[in-house]
Structure formats: C-alpha cells, structure tokens
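To start, the structure under review is shown below, and the notes come after it.
With one protein chain removed, the remaining protein chains of the complex are shown where they sit.
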Amino acid sequence: MTANARENILSRLRAITMQGSFVVPEAPIIAGLMLSREERIDRLRRMLETMHAEVRAVAADGWIEELKALLRSRSLNGLLYAPATPLGAALEAAWEEGLPPLVPYTAPVEECREQLFTIDAGITSTRGAIAESGALILWPSVAEPRLMSLTPGLHIAVLEADEVFNTFAEAMERQGWAKGMPTNALLISGPSKTADIELTLTFGVHGPKELVVLIRF
Amino acid sequence: MAKTKDVAIFERNVAKALGDGQLRRNLRSAMATLSQRRRTLFADAEAFEQLRAQGQSIRRRALSQLPELLEQLEQRCTANGVQVHWAETTTEANAIVLDIVRRHGATRVIKGKSMVSEEMHLNHFLEEQGIEALETDLGEYIIQLDGETPSHIIVPAIHKNKDQIAHLFHERIPDAPYTEVVEELNAIARQELRGKFRAGEVGISGVNFAVAETGTLCLVENEGNGRMCTTAPPVHIALMGLEKVVEKLQDVPPLLRLLTGSATGQPITTYFNMITTPRRPGELDGPREVHLVILDNGRSGIYADPERRTTLQCIRCGACLNHCPIYTRLGGHAYGHVYPGPIGSILTPQLEGLNEAGVMATASTFCGACEEVCPVKIPFTGILRMLRNEAYASTESEHDVKGHGYRYTTVEALSWKSWSLYNTSPALSRIGIRVLSRIVQHLPMIGPLKEWTRTRTPPPFAPKTLHELAHQRGLDDDR
Partner (left out) sequence: MKAYYFGTCVIDACFPQAGLAGIELLQREGVQVIFPQDQSCCGQPAYNSGFPEEARKVARHQIKTFTQDYPIIVPSGSCAGMLKHQYPSLFAGQPDEEEALRFSSRIYELSEFLIKALDVRLEDRGEPIKVTWHSSCHALREMAIIPYAKALLRQLERVELVELQNERECCGFGGTFSVKQPAISAAMVNDKVSDIVQTGAARVLSTDCGCLLNISGAIGYRGLNIPAQHLAEFILERTHGQD
C-alpha cells in the first residue's frame, strides 16, 4: 500500500536521529552571460554548428523561399507541419508544385503512427533559444505536438532572432516559466547523437538525424 | 583471520578485472577521454569552483527540506494529473510498476536509461513475470544484448570496444552484418529499435531532477530514445530516488550545466526534456497516463545522519568514476554492485549495509581525485573514513551504519593498540626501530610484509634513523 510507504518514508525523513546541523552554504552570485544581440546570435550559431546543426539566417520576408530551396535540394516524402499556427498558415499560402507535400499533424498519434514514423521532415516554430549552451526552446502544444520534432529524419526549426536569450535562467525568468509549465518543455541543441561506442561521437540515432535552424531577422 | 564475505568476493572480482588486459586498455582510454573533455569544458578553474559551490548549495538547500519538498512535489504532480506512488523498498517499487503494466494489459515495456531501475533489478523482475523490458539507450541496449549490467553510470558499455560490439551485434541481432564502423553499428541499432518505439506499450524512464515548485520531471539525453519512451507509448512511468528533488525551476540551470559538463564535457545534452503533465485535452500525442514512483530503499536512513546526508547530494554525473584510479583499473563490474566507483563506494555500504559492501570503502587511497571534480562537492574521503570507522568499531557510535562493527577483530584492534603505544612512547620507539631495522631481512615474509614484497623490494630500513642523526647533530633542544 503506497499510502503506508508514504507515511513511513516521510516520518523517517522528519525524524532526524543525530544531533549536528546540516549547513546550507551560501551560493555565490555568479554573473550570468551578458552579450549583445549580435553576440548572442553568433554564439548560438557556433554552438549549434559544433553540434552538427545547420544554421541559416533568413530575412523575415524571404524565409519561405529559403525553406523551399532547402527542400528542393533533397528528396523528401513530405513535410510535417502544424496548420493551426501562423507558421502553418504561411506555409499553406505559399506552397507550390515540385515541393514535398505538406502533411498536417491534426489527428491523434494513435491514428497516424505509421505516417509519423516514416515521414522524412517536420517543421516547427520555437519559443526562442539560449546562447550560452546553444539550445533551442520548444513548447509543444495542441497545435504543434511533441513528436513533430522527434520522429522525422529532418527537423526544421524556425527561430526569431529577437528571442535569443543569454542563458537558460534568463529565458525561464523572462518567459515566466514558474507561472505555468506546459505538458512538455524541450531544449534541443542539435541532431540526435551518441558516444556510447568507444566514446566516438556519431549523429542520427533515435531523434532526427538532421536539424536545420532558420533564424528569422 | 577469516575474510568477511564481501572482502572475499571483491578479491576474486579484482583479480579477474586486473587480469583482463583488454578491459584495462578500454578503460584507460575511455577515462582519459572523458576526463579530458571535462577539463576542456571547465578550463576556467575559478569559474568551475564558483559553479560547483552553487551546485552544492542548491543540493543542500533541497536536502535540508527534503520531506517538505517531496510533499510539495507530490501535491503539484497530482494537481498536474501525474500519479505519484511511494515505495520503501525495491520490491514495492517493482510491484507498483508491474501493477501499472498489468492494468494496461501490456507485455512490452521500452526503457530509457535509469540507474534506479538497475537498483530495482526491474528488467529481471519483469521478465520473470513474462513482460519484455527493452532497453533503448544504445549503451544499455548493448549490455542487455550481452546479458550484462551497466559498468558505468553514464556510459554503460564503456568497458567494450567496437570489435566486441561488432561481434555482439552480428551474433545477436537478426540479419545484422558484421561491421566495426561505429556509424554503421549505430545505424543497425537505430533500425532495430525504431519498430520498438512504435509498438511500445509502456515507457519507463528515470528522473534527473524533479522540481517541487512546478511538479516538473527533467531528463537529459542525447539519442532521442528518452523522448521516445516518454512520448510515444500511452503510459509513462518515471522512477526516481527520493533525493532527486530540487526546490525550484531556477535551481535547474546550474545543475544541468554541472551535470552535462561533468559527465561528458558537453555544455548541454542534445535534449533536455521537461515533463509536467500527461496529454492534456486537445493534445495529439504524449502519454495519457504519467506515473512517478518515489523510491526510498535506504535513502531515508542515510538522510537521518546530517554528516552522511551529503551522500544524497549526488546528481549521478559519473565524474568521480572517470577520475578514480581504482575505477580506471577495475571497471564497474568488479565492484559487484549497481553503483561503482567513488559514489558506489560511499552509497552502497549505506544502502546495503557494511556486511554486504563494506569492502568498497576500503578500495580507495584517499587520493581525493573524486572530491576535486565532484560538481556538488561531496566529501568522499570524509565519508569513506567514517565508513571504515564504522566497520571496525567496537563500541556504539552515533552514526550507526548498518553492519556497524562487522570487521572488528581483536587481532587488528590489538595491532593498532600496540602501534599507538609504540608511537606514544619515545623509549619504545627508539628500541623498536633499531630492532626492526636489524632483523627485517630475517623476518618471515608474513602479513603486510609478504604482500608488499610480492611486487616490490622490501622497505630499505636505514642503519640510523633520522632521530639518531638529528640527535647526533645536536638538534634536540631549543637553545
């Protein structure tokens, strides 16, 4: 009965058997990274590229053309996207022949597992990025579900240049994470990788094999 | 003098590990690489000291209010729709997992890496109940194929080199070609596991940090298998040791940086996965049920002693293993328990009792390499020394570790008594050393001297001691 276990555990934790205090040392104040916008973006780019992500700076009004060029240069069986987002709507409006079909993710995973696990590419928005560690922030949602950035072989992430934070702590603070966390919040710093065999780093394991980040200015 | 059981077992393990040249080569190379990567990332020594002082403070702050934070965590998780279970023992924890699995009629679980699940011997337990438990982390997958347990907390198959893995894959994975190319080996594993992710019925994971403030479970990983296990199946079970709770979200960034940096020299892992609720209404994926199992298994006993409580600061980064000269020579299996290396040596005797694992506390020279790199400043040598004191204690002590006094023998106690008598009596010392140095070459090679001279020339006792030479030079007094 876990209720008993709960009571037993908590009462044991409350019953300190020994005299003697457990000192909590003061944490030093560490000045966080404070970079200019240009420096933040530059650092983010360098770190993503070190982790084998591809980073492209795109103009706010030219990003779709950039995306199309990227897609045309590969043979992809489809592009998973979220229709109920501004990103999705923009894609729908601009789509044309000769591009991989736009595949909406609008049914529960139970109904489209096969497709989700075999589609070649997916595109998602982001909720900003962190310069210090080189990571994108994603908050999957009803409109843009979790598997979109996980199952496709190629993940394309659209990042607003204005939303690059210095540090994880800064991002959490400015975006008010403590006020309410989503079902799932993610930091993504590159394509999936492993070093489990002789500590040799290789890319493309269970998550996407490729990550392309479009930074919109 | 009869050896205690734990000592005898360890001795056999040590002989086996030290005799395995391939293992020693693999380990030496791996530890050198991991410590180098960590050193590169934390090149600024002062910055690292500050960061780990922060890490220590955060962990201690959490531990100083552990029962309150666990209650808060439970309350938040429950409000979020996560079902919280408590287990005093691994038996209870296994039963909880089995119950959930059975209720969903599942026969297959997919697992992300979890050291707590190793502590539970969960896979073995489930298999006995007819439930397939498949490891999806590449390192864990490799050792599962070979019927082994992990030999390292972070890199489970670190003791194997690529041709050993090539052979293993070729033999055990249907249709897998023989290849020693690492990319190809990874591709074989990716292919093999892809289908399992699709079909997984229950996903099981560990927890790196559990945030009491928001009821958020945090997981680090590079491969994507962890996200798969916690997103694709309809049920997710998260297993955590009760010490893993932290107070607030803002405690996470420094600990994350310390964890990934100390473990493998990375500023961050590929994915940092923060789970707060099961699938919410309208959402299209994610598990419909999320369970959190909070495991005690002896941790509350450690907690009760403020000095030993520092053991629970651990964030399971593995840096202590990577820098330990003993671990480097033995690898994880020789320790014979779930957690090896320095953290294993302080944790296991406290969890399992000194009779089972007291010997682990003697497998240290107190070199301090572990303490130097620990991201949360666990005082390893202090705790090891305390465990040795407990092992040989002849009277009650306030620390009272399980198995207290198990290694006490009158012979050893008397030896140290004569040692202290000798060293507190200048007259005795003078005679003693003179006698010893003259007869040492005639002494039968017994006990310590025998061990020493198996691999070394005998100590070169000098014809005159420093005491005698100093006296001759008139340095005795303060003139």
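In this document, chain identifiers A and B correspond to the written order of the chains, with residue numbering beginning at 1 in each.
Throughout what follows, a contact is a pair of C-beta atoms (placed from the backbone, for glycine too) under 8 Å apart; a residue touches a chain by one contact, two chains touch by 3 or more.
All values derive from a computational prediction rather than experimental measurement.
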Study note, to complete from the structure: Shown chains contacted by the missing chain are B
Practice item. Can you work out which residue in B:G147, B:P174 or B:P460 touches the chain that's missing from view? Key: B:P460
Review point. So which bits of subunit B touch the chain we can't see?
Key: 11, 14-15, 18, 325-326, 329-330, 362-369, 371-372, 382, 385, 388-393, 407, 413, 416-417, 419-420, 422-424, 426, 429, 433, 436-437, 447-448, 451-452, 454-462, 464-471, 473, 475-479
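Heads up, the rule we're going with is that only the chains that are shown with their structure count from here on.
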Practice item. Could you tell me the distance, in whole angstrom, between the mean C-alpha positions of subunit A and subunit B? Key: 30
Practice item. Over in the complex, which subunit B residues touch subunit A? Could you list them? Key: 29-30, 33-34, 47, 50-51, 53-54, 56-58, 60-61, 63-64, 66-67, 70-71, 85-88, 92, 96, 136-139, 142, 155-158, 160-162, 165, 182-183, 185-187, 189-190, 193-194, 197-198, 213-216, 222-225, 227-228, 231-232, 242, 248-250, 252-254, 256-257, 264, 267-280, 282-286, 294, 296, 300-301, 303-307, 309, 398-400
Check your understanding: For subunit A, which residues are in contact with subunit B within the complex?
Key -> 2-3, 5-6, 8-10, 12-28, 30, 47, 51, 105-109, 113, 117, 132-135, 141-142, 145-147, 150, 167-169, 172-173, 177-178, 180-200, 202, 204-208
